[in-house]
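Missing here is one protein chain; the remaining ones are kept as they sit in the complex.
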Amino acid sequence: MTDIIRLTAADTAAKIATGELTAVQVAEAHLARIEAVDEKVHAFLHVDREGALEQARAVDAKRERGEPLGPLAGVPIALKDLFTTEGIPTTVGSKILEGWIPPYDATVTRRLKEAGLVVLGKTNMDEFAMGSSTENSAYGPTGNPWDLTRVPGGSGGGSSAAIASYQAPLAMGTDTGGSIRQPAAVTGTVGVKPTYGGVSRYGMVAFSSSLDQGGPCARTVLDAALLHEAIGGHDPLDSTSIDAPVPPVVEAARSGSVEGMRVGVVKQFRGEGYQAGVVQRFDESVELLRELGAEVVEVDCPSFDLALSAYYLIAPSECSSNLARFDAMRYGLRVGDDGTRSAEEVTALTRAAGFGDEVKRRVMLGTYALSSGYYDAYYGSAQKVRTLIARDFERVFEQADVLVSPTTPTTAFAIGERADDPMAMYLADLCTIPANLAGNAAMSLPCGLAPEDGLPVGLQIIAPAMRDERLYKVGAAVEAAFVERWGHPLLEEAPSL
Amino acid sequence: MTATTDLVPYEEALASYDPVMGLEVHVELGTRTKMFCGCSTELGAPPNSQTCPTCLGLPGALPVMNATGVESAIRIGLALHCEIAEWCRFARKNYFYPDMPKNFQTSQYDEPIAFNGYLDVQLEDGTTFRVEIERAHMEEDTGKSTHVGGATGRIHGASHSLLDYNRAGIPLIEIVTKPIVGAGERAPEVARAYVAELRELIRALGVSEARMEMGQMRCDVNLSLMPKGGDKFGTRSETKNVNSLRSVERAARFEIQRHAAVLRSGATVVQETRHFHEDDGSTTSGRVKEEAEDYRYFPEPDLVPVAPSRAWVDELRGSLPELPLQRRNRLREQWGVSAHDMQSILNAGAIEPIVATIEAGADSAAARKWWMGELARHANEAGVEPGALPISPEQVARVAVLVKEGSLNDKLARQVIEGVLAGEGGPDEVVEKRGLKVVSDEGALAAAVEEAIAGNAAIADKIRGGKVAAAGALVGAVMKATRGQADAARVKELILQKLGVGES
Partner (left out) sequence: MPGITREEVAHLARLARLELKPEELDHFAGQLDDIINAVARVSDVADQDVPPTSHPLPLTNVMRPDEVRPSLTPQQALSGAPAEEQQRFKVPQILGEE
């Protein structure tokens, strides 16, 4: 059984297609693994044992009938708990939605089901995806499988921890400022933020609408590509969805190469605040790219220095509005309705009780940034910064085909270490945010362990919007070279749970 | 509910101040689906049966614009002689209210789809007044709340409220005028005429039925006074949801008198929202807000900008129907009626039925006579527009034709109309069933005339003696004998003939 859980998604699907394994066997192996280790990791908020087995049986039946199976049919997957799932609780890591069972499926959920993937359950996350450590979940933190006293990153720490601890080969995340890539980096896994509009946001509980993007979490670049292809593509229910075919990501992942490519190293992403071991592994990665035939150039993106600030105005502003609907009237928690209080009072009491501190902070920050008298200085200026960042990207993508940087300035920090220091926490997303602001595609993949603490370091690759395939082309080449150098995938060095 | 409010007599108020008005009209579009989701807009459905994740504001749901909603907005803008934005966005208007599922209204803020236009309206005396349009923008309606436990469903004293979101998300167009100055004492009349003209326009475009009694068209009246001869606007009041033409006029009039009283007493007018009361035509202060509204508008990130191509806009411009005022002027000339009469026809909502009746073969005088007389009375009694009566223009035209042919007289025609309205069938069927044909059998008529002469010898002698006017009494007798089914003119003719008197 342990072998099943260590298979890649691609191999699992192949074995199910040939009948070497059944989807039910695969689902059972993962459910058993969850049973065995999730008490320690706490990656899941909800496990849908019955639903998963039912989906698995359907795939097996389909195979027996000789019907064609999709490239990921029968492969288990875990969903970050902000994708709506009809009939299955969706909490967004918040008390305010405790027990809410959506009456509809997100487009991503629907596509996964249609592609025959087996949904194991919903994973832990920072409340409303606000955070970089998953400590802001109302349901308790998730441990990093490399060291359970450390955070798995956030906001999608549950998804990354689930795949890093072999509880699922694939998971869905969402990335607003780095919430797929940063957890991938600190758990030694692969995470991709597709081009904004590349994956439907319909049914993804919104944090910051103009930044949010759903994307794949996996253990290999190819697995991420297969998942990307399954969830990507135009959705008429999402006005911001790109009406064009999914970039050829699987093909790119199967033919990894950097030969002749120009790789830009962003000057701004190093220096103070960057852990020495992170910088060391990053520099080695750049060296590797050169060895593999890439032309490395340094690029200058001066406006990136303002990215974090712009992000912490735009995301809170949009969230202050997006989260207004949680008012105790139509769904979710209701507090203080004793027959004497007004709707207004009940709303205010419910939101005070149902939202955690980080959510309250950002909602108030956003309310401030949008309020009359401050709009131009804060929200308005932040949107201008966004233009400057997009222009920087545009300019440097004339000099380079992809950009690279460390995904996050440090390796996984200890649970509780930054809990009372919001600004320190925000720094975790320093390198990931520009791609969200401009809508670019970006990936994080493992590039080794930091010598000083033995924890994973992530390499970030950024591609122009709608050129997601370049991430996979470069990512697959780097991954293959590292695995060859290390003799095995990095995750095999993680302690067994 | 109405607090006693000091008022200055209207003429006195106008002697000292010039009213400045701003009118904001919300029109619910008659699209098949809501503005941002595919839910039906059909009226009368069971509560919460026309809702989906999007219009319920469920977590994760997203909006997508209704193309017909955008097209209707542009057509309204063009008909109001507005410029159409080359590029504009939706914005979120943030405020909490339980009837608004997302706690923000998807609206437009500083980038309306249409702006800088005007609408000419005609006043009772036939003069034209130009109302300048500031903007027309797209937004969405709210759900509907029912208040339980208080007196007569009012919010005040209610123990709780019940919400139905079927209406939430139905497209609205908000049309805002520039300050209307210079109307003087006619300001209330201008307000009414403007809303009436706008309603005609909306209907002519076919974008909404704009029935005010159904809430498909709602008006807010903003009013302030400035000292006569001054040029600085005073503080305005905003009277919300004034939902009939008559109320618009009354609300403006009341506010003019109230503002004047406040100013005359040396106090200052409070900027506030006010509620209009149908019963006595007064307004009262709305809830005083502890804090100024701060809607924190920002561009709606879930929708992309609207950039109507000039080709599309030109195409829509080319397909606009004749505008109601032009059309009314044309019809007025064709029908040969006065401006005042035309205004009455407009106010009665009878233009379309009359036009259709003429098209169906009636002459214009007859069509007007029936729709503005008998049918207007019925409509009034039933509290509906004439066009909503259960009689078609074709049926009215048929009645008119029967009268013209002489098969019916006016009295019989009225009975036929009664029958049609009562659901007894079409005019010919009613004539048949009720036996309402004019007696045109000359033999029978002659017999009845003889009988009448024989029975009223004294009157007959008077007539023979030249008092032709006395013939009326004999005609009455014949009509009575034929149960009204004779052609009175023919009867008179026969009587005079019989008595050897020529009609002078």
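We just call them A and B in the order they show up, numbering each chain from 1.
Rule of thumb we're sticking to: contacts are C-beta pairs under 8 Å (C-beta built on N, C-alpha and C of every residue); 3 or more make two chains touch, one makes a residue touch a chain.
Remember, predicted model here, so these are calculated numbers, not experimental data.
J.: For the chain omitted from this view, which of the shown chains does it touch?
T.: A, B
J.: Can you work out which residue in A:Glu35, A:Glu54, A:Glu67 or A:Asp376 touches the chain that's missing from view?
T.: A:Asp376
J.: Taking the full complex into account, find the residue in A:Arg386, A:Arg418 or A:Lys473 that is in contact with the omitted chain.
T.: Counting the whole complex, the residue in contact with the absent chain is A:Arg386.
J.: Using the definition of touch stated at the top, determine which of A:Thr8, A:Thr142, A:Thr347 or A:Thr407 touches the missing chain.
T.: In the complete complex, the chain left out is touched by residue A:Thr347.
J.: Among B:Pro179, B:Gly215 or B:Pro299, which one is in touch with the chain left out?
T.: The single option touching the absent chain is B:Pro299.
J.: Which residue numbers on chain B touch the omitted chain?
T.: 31-33, 37-40, 46-53, 56, 58, 64-70, 87, 89, 96-98, 145-149, 154-156, 158-165, 240, 273, 275, 286-287, 291, 294, 296, 298-299, 301, 303-308
J.: Given the full complex, what residues of chain A touch the hidden partner chain?
T.: Those residues of chain A that touch the unshown chain are 100-104, 195-197, 210-211, 236, 239-240, 242, 306, 308-310, 312-313, 320, 324, 327-334, 337, 339, 341-349, 351-352, 355, 360-361, 363-365, 367-368, 371, 376-378, 380-388, 390, 422-423, 437-439, 465.
The rule is simple: only the chains that are shown with their structure count from here on.
J.: In their complex, what parts of chain B are in touch with chain A?
T.: Listed in rising order, the residues of chain B that touch chain A are 53, 56-65, 92, 94, 96, 98, 101-104, 159, 161, 163, 294, 296-298, 301-304.
J.: Provide the residue numbers of chain A that touch chain B in the complex, in ascending order.
T.: Going by the criterion above, the answer is residues 82-84, 90, 92, 97, 100, 102-104, 106, 201-206, 208-210, 236-240, 317-318, 320-321, 324-327, 329-331, 339, 343-344, 347, 367, 370-372, 375, 379.
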